[in-house]
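A single protein chain has been removed from this complex, and every other one stays in its place.
Moving on, here comes chain A:
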Amino acid sequence: MISEFISIPTFIYTAINLVILYLILKKLLFKPVSEFMENRKNSIIESMENAEREKSEALELKDKYESQLKEAYAQAQKILKEAEEKAQQEYEKIVQDAKNEAEALKIKAKEEIELEKNEALKEIRNEVVSLALEAASKVLEANMDTEENRKLVSKFIDEQGVA
């Protein structure tokens, strides 16, 4: 009775079929697709790692450039400040020099004026002495213009403090 339902050939064929199907599907379907997916996964991981690394590198470079920029700015600021200070010093020095020179010129001019004035006064005095003596000569009708009288008149004028 049971032997009616059992078929040894079916048993053998099924086993053979299944092994063949396993080998074929493994070769055609499971191996290529899983390998393909594995490769893709790996390449995605790799590219993501690359991107991450490049990003961190870029950030590093950015930090570096930023600090360099800051340094350069500070340097520029320093140079500017120094230049300003130097210019100020130069300016002050020039002004000082000019002042000094002007002062010197002024003093010299004053001296010259004094000299000129003294000269002029001397001349005037001599003229006055001469005039006085001439006037006196005319009044006295005698020549009063002697060395003696000239000294006398000069002394008189000095005493009067005309100069």
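Operating definition for what follows: contacts are C-beta pairs under 8 Å (C-beta built on N, C-alpha and C of every residue); 3 or more make two chains touch, one makes a residue touch a chain; residues count from 1.
Note that in this section contacts and distances are computed from a predicted model.
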item	value
Listed names "MoaD/ThiS family protein", "D-methionine transport system permease protein", "Solute:Na+ symporter, SSS family" or "ATP synthase subunit a", matching UniProt entry of the absent chain	"ATP synthase subunit a"
Given A:Leu25, A:Leu80 or A:Ile124, the one touching the chain that is not displayed	A:Leu25
Interface with the undisplayed chain - residues on chain A	4-15, 17-22, 24-26, 28-34, 36-37, 40, 43
